[in-house]
Structure formats: C-alpha cells, structure tokens
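Right, I'll just put the structure down here and ask away after.
All protein chains but one are shown in place.
Chain IDs A, B and C follow the sequence of writing; residue 1 opens each chain.
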Amino acid sequence: MCRIASYIGPEIPLENIIVRPNHSLLAQSQKANEAKLAVNGDGFGVSWYNDTSDLPGLYRDVLPAWADDNLTNLCRMVRSPLFIAHVRASTMGETSRVNCHPFSHGRWSFCHNGQIPHFPAIRRQMEAALPDDLYAARRGTTDSEMIFLTLLANGLDHDPAEAMRKTVAAITAQNAMSPVKMTCVLSDGESLYGFRYGSDGIAPTLYVSGTLDNGGRAIASEPLTGMATGWNAIEQHTLCRLGPEQNEMRSLVA
Amino acid sequence: MCRIASYIGPEIPLENIIVRPNHSLLAQSQKANEAKLAVNGDGFGVSWYNDTSDLPGLYRDVLPAWADDNLTNLCRMVRSPLFIAHVRASTMGETSRVNCHPFSHGRWSFCHNGQIPHFPAIRRQMEAALPDDLYAARRGTTDSEMIFLTLLANGLDHDPAEAMRKTVAAITAQNAMSPVKMTCVLSDGESLYGFRYGSDGIAPTLYVSGTLDNGGRAIASEPLTGMATGWNAIEQHTLCRLGPEQNEMRSLVA
Amino acid sequence: MCRIASYIGPEIPLENIIVRPNHSLLAQSQKANEAKLAVNGDGFGVSWYNDTSDLPGLYRDVLPAWADDNLTNLCRMVRSPLFIAHVRASTMGETSRVNCHPFSHGRWSFCHNGQIPHFPAIRRQMEAALPDDLYAARRGTTDSEMIFLTLLANGLDHDPAEAMRKTVAAITAQNAMSPVKMTCVLSDGESLYGFRYGSDGIAPTLYVSGTLDNGGRAIASEPLTGMATGWNAIEQHTLCRLGPEQNEMRSLVA
Partner (left out) sequence: MCRIASYIGPEIPLENIIVRPNHSLLAQSQKANEAKLAVNGDGFGVSWYNDTSDLPGLYRDVLPAWADDNLTNLCRMVRSPLFIAHVRASTMGETSRVNCHPFSHGRWSFCHNGQIPHFPAIRRQMEAALPDDLYAARRGTTDSEMIFLTLLANGLDHDPAEAMRKTVAAITAQNAMSPVKMTCVLSDGESLYGFRYGSDGIAPTLYVSGTLDNGGRAIASEPLTGMATGWNAIEQHTLCRLGPEQNEMRSLVA
C-alpha cells in the first residue's frame, strides 16, 4: 500500500502539501492512519508541472521520504500550480527508482495505490496488449506502471473516464476470483484526476479537499489536516476531475 | 531506537540469525515488539569475523534492511562463528553509511541502541577528550560512534567492564538532568559482549539466549523466536560476555 | 563498454582477483587500457559460488566500484572457488541494481560486454521468443539481460556451445546492417565459460590466464597483471571452458 498527495491551484511551494500540513504526506509516510501498512518507506516520488517545460519534472528515490534531505530542500524551493507526490510501501517489484511512483509518459504523470492480484500470471498478457511505443516505454516491473501504460493504450489522452472504464474492465476480467484494487491520482498538466475502484467495493481511501485558503484544491489518500472536516471521500468507482475552470465528479458505473 | 541481533558459536550462515528465525532481525526491522518505534528502516549493517582476515567484515547501507537484496544474498552465502547485525531507526545524524552501525575500529565492532540526551551540546567536549588517533577515526555524526570511540579511549582493549563503567560515568556526569540510555553489543573477534545501562533504570531491551541447538548463543534486542522461552533479559547495568570458553555476567554497579 | 574478471580454482579471497592485482578489475574500473571507455563507473557486481548454497551469491550496486567500501570489505572477507565480477560503463538502460551485471537465474550467472545494435527496435521480438518462465524472469531493461535469457531459452543448461551459436545467429539475423558485439563470461557453478563474438570480427577483448601460482585460472577483459605474459587472447567466435577437470577451447564457427 502507498499514500498519495496532490494539488492544483495557484502556484505554491511543494512543501505546503508534502511537508507542512499536520498530516502531510511526509507524516503519512511514517504513520498512515487509513492504510493497511502504517509505514511507507520503500521510496517516494513527486511529479510537478510549470511553465518552464512541456514535460513534468520527476524526482524519485529509493530512500524513505523522511530520510531524504534532497526532498525537503526541493519541496522548500520549488513552486508549482500542479503536482503529485507518492510514498511507497512495496507490495510488488524491488525498491528501485524505476519502480517508484509517479510514472510519467509525455505530459502525463501517474500514481497508484492498490494491487492487481496475481499480476505475474497476467503480466505477459497485459504487455502483449500494448502498442509498440508503450511496450517500449516500460522501465520497471510493477503492476502500477502496467496500469498506467494500459490507460494510455486505452485512450487516456482523449477520454480519461472511458480509458479508466476500459482498463478496469480488462483487468477485472482477468481476475475473476480476486479483488482488484485501484486508487489512482494522475494529471496531464491541465487537470488533476483522482479515481477509486475496488472490484469488491473496497479500494484504498482517497479524499478531495474543498477550496483551500489560497483557492487551490488537493486530492490525498488521507486528509492533510488530519481531520475529516473540509474533505470529502471520493466514492468508489468514481473519477474526480479538478480542472482550472470547473470541477467534475463522474461515476464510471453509469 | 534500533534493533540488534548477534551470535557466537559454531560457524553458521548469517541468515540463521538475521533472516530465518520467526522474529529475526529482518522481521524486527518491520515490526519490533519492544521498541519505541516499531519500524527500523533508516539503514542497517552487519559486522562479521572469520579466519580469512584479522579485521571484521563490514556491510552497511542506507536502505531499509527489508528492501536490500544484497543483504539477503550475503546472509545466505556468508558463514561466520561471530557476527553482529543492526537495523536503525534514526534519532540523530542523517541516514548515511558512515552513520550506520556497526562501527568498527581495528578488531572491534560495535552497535548501539539508545541515546545520549543533548548530544550536540556535549559533542565537542567528548571529542576533545579523545586521543589523536581516535579523534581522527571519527567518520560520522552520531552519538553512537562517539560512545564507541570513548570506550576505546577508556581502555576497551584491556578491560571492557572498566571501560564501560568509565564511559557511563563520563556521559552521565554531563547529563545530570536527562536519562542516558545505552544498550550495546560489541565484539573484539574473541568474545561477544552485551551491555545495558539506563541512568533512569530504563534502557532498551537486550536478551541473551541459552545454548542454541547447534551449541552457539545469541544476544538480541528481542528473542529471535518471538517467545521468551529460552531467553534471559540482561539486567540493567550489567555486562554480559559470551566467550569461546566460559561465559560471564558481570554487574557494573558493584 | 564494461570490464570483467573471473576465476576458477582453489578457494581464494575475492580480492585476489578483484582488488589486489596490479591491473585488477578495480584498477580497470578507473583506467581500462583496451576498452572504448577508460572509465567504468556505472555500477558493478559480483557473483560467487560456494558449498553453503545451491545458488550463487550476488552483490550489485550502482556506485562506481572504486567508491564502495562494502565491495572492498566483501572482497577481503569472502572466499570462493568460482566467481565472476563486472564493472559497468552504461550504454543502455539506466543505472540501477537490476541493470548491473552479473545477472543470475538458478545456478547460472552471466556477464556481458558489448552491445546489440538497435536493441529497442528488436526488444519486443526477442521477448516474444522467450518461454513464459524466462519472460517472467526479466527484471531490468538491458540488452545484456536479454542475451542471458535467450541463452537460457536456447538450451544453455544442456549445451552451452550450441546455445551460444543459436543466440548469436538469432541476434545477428535481426541486425543485418550493424555489428553485433558479444563478449560474455558465465558460469553454472561447475565450469567457467568465456566467449567472444563480433559479427564484424571485432568483439571486446577477453583473455584467459595460464595456470596461476595457486593452481587456479582466470578469465578477464584485460590481463590482471597488466602484462600479456601468461595470458592468451580468446579468439573471436570461440567459447572457452575452464572446468574442474579438463579445459576446452571450442570454435563456434565450425
């Protein structure tokens, strides 16, 4: 299991989400309240967007987030209007930078919290379904990276909700007996998306904040304040989009 | 806080102590029962002795022990009649190899679990008391390494019990108000020593096993079987020596 | 390009090959004489065999070999009758432990020096040709690991020379225009194999020593003495086997 925190809104230092809140992502890396594992020490990562580059920045390393001075420095210095951060508790794939979230491809960056059951048994089948360019883009060995590439193959660029629906259907079809768990946060540099799906109705938690003091909004595994007030659980099987203009909650079941 | 496991006796693969037991050091690194912090993920290390070299081998790295394939490989392949392993939960000093235990100097290797309160305030004083060769031997920034060097300066080579007594006295004298906690495991390649001291009577736990099935004995922060049977708590203020010939429990208070 | 050093014979400390010789592998990592790149600082690895375990030990890390105290310690302490070590100069695949040589699978361990041209273009084809168990065994993204898995798929266990011939033929067929370069050292824990192949007749260097003072023999990218005396270049397109009983040079062209 893992923990995720992300933000969209007026430009802020990354630390305002990752380090400073009472129950920041860094705090959650040592003591998560709503995760199967309280400690998320198997690496971390952050993707962020700005005007300087068309592609997101990506900083990932294998140390526990709480032990990395570089991360603290980065979070203090770097400002961004849109970013996603992740701390990892490894369930699959060794601890290496390429297995740390977020994964990125073009403008997209993607974090996952959950698990595809029996992934080794269906990995070859999932990889065979990828077009050549996405097949070549694999770097690591996680089910999470495979979900991301499958989303891209299923048209993430054109219709994120439809891509999510197709991907969930494909993975669930291959796991008739075991529960698939997919809680994701992703972005194309324009909007911030949060999604929860558990084939048994139980996916890892994900919350969306109301409008924060500075006018921005956040999506996180657990309320960054440590209190439910001002945060709403994203419903199961629902894709939440926070965009620059209007926000949207869209059930994928309908 | 940290967790320690060590062994003396007929040569065995390191994994018999570090990996395989029910409540092995690796298990304790993820879920310690008797430590202030359940997770010890800020690096690890192992020192081991054999006939090939006069000096102990030393393998230390900054990853959590559970995430390091090299450690598992090493523990499976390397046999030794005398070794000490440590997993770290950082209280002082950044996560770097030189701050990981064990520390070694000549034939000695040393692990510590505990804390010198207000160490930054008395560090200069403690360093000033070292002879030149030990002053030059410092590599990191921990209170633990400083305790080790002070033990050496206080005659560890000639009389470990006396060195321990002097060191405890010196450190306690500088910390009238705050409790000093020193639980240590160390070796000169001949004997294995375990020591507990808490100026307030409360030092981190340390247990010595009875004679194991293979004729060896172990000293560990928590019984490696996960059960108290066959393990004895080392008393506060007591130095336990397990030697090749006869074993010894010696109170340092007397 | 990379540099390799390996040994078979009476048990010795690893450092006798990796650290101590005038032109040891460690020396070659900083100043290779016969490689395209003089510096091989993109990680390293060593596999070794002993009686304690059926599988080889594996120690790999991403630091330059010369900067790793753990490696020096290991080489001083660990004795083995059969081992292979490698320093990497990255041409393909990011610097990560899973991309460091040797690769291991069951009893086999494998090092490569060379390159499959246009590997990204034929990677999918090569992976598709693997049986399921070897497909699932991939961990990294290098052409070297792919050569190893293809060798295993081509019957390395039963006839190493034939597996080498088939693998060379398959890879060369997919690279009509560009020279394939494959200099390999590998072992099944019984024999030590060295192999050179360049489709243009130019493969990275590989030398086999005569009988060393202690009765053992070595295979290395460059003579470990720094002088040609006592070392023979392995011919192009030739598989050299050093076994416990008799040694063999076998041309794969015939």
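Convention: a contact is a pair of C-beta atoms (placed from the backbone, for glycine too) under 8 Å apart; a residue touches a chain by one contact, two chains touch by 3 or more.
Fair warning: this is a prediction, and the values are worked out from it, not measured in the lab.
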Identified contact with the non-displayed chain, of B:20, B:97 or B:165: B:97
Residue in contact with the excluded chain [from A:58, A:129 or A:170]: A:58
Chain B, residues in touch with the chain not shown (by the definition above): 94, 96-98, 120, 123-124, 132, 135-136, 138-139, 141
Residues of chain C in contact with the chain not shown: 30, 38-39, 41-42, 62-64, 67, 69, 90, 94-95
Interface with the undisplayed chain - residues on chain A: 13, 48, 50, 52-53, 55, 57-61, 69-70, 73-74, 76-79, 97
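Methods note: only the chains that are shown with their structure count from here on.
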Pair of chains whose C-beta contact count is the highest in the structure: B-C
Approximate Å spacing (C-alpha centroids) for the pair chain B, chain C: 38
Contacts with two or more other chains, residues of chain B listed in rising order: 69
